[in-house]
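Working notes, beginning with the structure itself.
For chain A:
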Amino acid sequence: MVIKTDRSYDRRTFLKLAGATAAIAACGGAATAPSAAPTASTAASAAATAKPVTGTLSVYSALNESTNNDFFAAFKKAYPGVTINVLPLAAAGELQTRIETEKASPKADIFIGGSSEFHDPLGKEGLLEQYNSPNAKDIDPKFKDANGYWVGWYTGIFGFISNNSRLSEVPGKPATWDDLLDPKWKGKLILPDPVKTGGGYIFMATQIFRFNKDEAKAMDFMKKIHANIAQYVPTSPGALTLIDQGQFVGCPNWAHDILTEKSKNNPIDLNIPTDTGFEVGAISIIKGTKSLDAAKALVDWSLTKEAGDLNVKLSNRGSTRADVAPAPGSPKLSDVKLVNYDRQWATDNKARILKLWQTTVGL
Partner candidate 1 sequence: MRSLQREPGVLLALLAVIVLVAVFIVYPQVRVILTPGDTYVEFFTGGTWRNSLIHSLEVMALSTTTAVALGFVYAYAMVYTDMHWKPFFRLIGILPLLSPPFVVAASYVILFGPRGVITYGVFGQTISVFGLAGIWGVQTIAFFPFAYQLIADVLSRSDPRMEQAARNLGAGSWGVFRTVTLPLSRPGLGAAILTTAIYVLEDFGNPALIGGTFTVLPTQAYGLISGFGDLPGAAAVSTILLVLALVLYFAKVRLDGPRSFVTVSGRASSMPRPPVPAKVSWACFASCLALAGIITLVYGSLLVSALSVAFPGNPTPTLANFEYIFSGPNGTALQNTLVFGLTAAALSSLLALVAGWLTERGRWRGRRALDLLLIMPAAIPGLFFGIGYALAFNEPWLDWLDRGVLIIISMIFWNIPVGYQAAVSGLRQIDRSMDEAATSLGASSLRGFRDVLVPMLGGSIRVGFVTTFVRAVTTLSVVIFLFTSSSTVATIRIFQLVSDLNWGRATAFTVADIGLSIAALGIVAVLARGRIALGGARA
Partner candidate 2 sequence: MPDIHLRLDHVTKKFGETTAVDDVSFDVPRGSFATLLGPSGCGKTTTLRMIAGFYDPDAGDILVSGRRINDLPAHRRGTAMVFQDYALFPHMTVRDNVAYGLRVAGIAKDERERRVNETLEFVGLAKLGDRWPNQLSGGQQQRVAVGRALVLRPEVLLLDEPLSNLDAKLRVQLRWELRSLQQRLGMTFVYVTHDQDEALSLSDWIAVMNAGRVEQAGTPWEIYYHPKTSFLADFVGAVNLVPATVRDARGDDVTVAFGERSLTVRAPAGVALAAGTAVRLCVRPEALGLARHGASNTLPGTVARRAFLGDLMRYWVTVDGREWIVDQPDPGAGSPYDGEVSIEVRPERVHLIAES
């Protein structure tokens, strides 16, 4: 356990004090919900001007290239005293492994982006700092780590991309996942590799949850669909390019990325089959960081509405905050027919399920 030196606690106590003081000062009837927020932000800005956060942050970011620049530029505006060194690598699995290999002398302060499946094991290995941000209190518990090692700040819905000009070769966009078992899809369907990509694994886990954790039925489905699959693509975005080019006709993939592709005037379309899954994008603080305050500031900020809206604009992803609107063309999470996705179970059983899958399809 790292000994907390603390400005952050001071700030919290300060906030409480300030809030209490303000409440007392605003004599009579001050403590309604709307004023709690202004009080907090006044207190926060008071805190900010009173004790500005400084430090250097080394950030391992799995966010898209186009997201990184604007996102962190915005953070800098909010916290001008903090210098950010971003290490961008759009491969959360690699970043996870990297953090593990560096545990003797951690080189990063923050791990941002990537599904929580990649942050959770690090927490369990004791490589992350616990932190319950005040901005997280309004976020649904299913988007947070119970132990406080990571917190989810964006969401991604799993959908389907199809190439318009070749759609006539197949029975059309799938309303359910079972529609993809039709023999007309043979050789025209691709899937992000479940072993190498977060998306591919979530697709598979979704099937398991669709069949109410009946692994045999789920594996049977995966085996049947394997017959139609032409390629397991090593990266999720890579699959999209193949559909853009019309090399193949369709692919289960991330709705937000599909929307981005569509906005580039590619001849493709998005639809969301029923009983689909979703991901929770996380942010976590790496244990041993020497800039704990700055790190906490980044966590706090990414949970704000401002950050949420920005991320939606930049990447078409959703937010874990209820007050952030989804991207145009994208459904709200609550409007989608989701499976009962047991995230913890999916994370804990990942290795076993993947091995089972490999044996089932003979890879």
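Methods note: a contact is a pair of C-beta atoms (placed from the backbone, for glycine too) under 8 Å apart; a residue touches a chain by one contact, two chains touch by 3 or more; residues count from 1.
Regarding candidate selection, all candidates are chains of the complex that A comes from, given by their letters.
Values in this document were obtained by computation on a predicted structure and should not be read as measured data.
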item	value
Chain A: touching candidate in this complex (1 or 2)	1
Touch list for chain A against partner candidate 1, complex	64-66, 85-91, 93-94, 96-98, 100-102, 104-105, 107, 118, 121, 187, 193-197, 201, 226, 229-232, 234-235, 237-238, 240-242, 244-248, 257, 260-261, 264-267, 350-351, 354-355, 358-359, 362-363
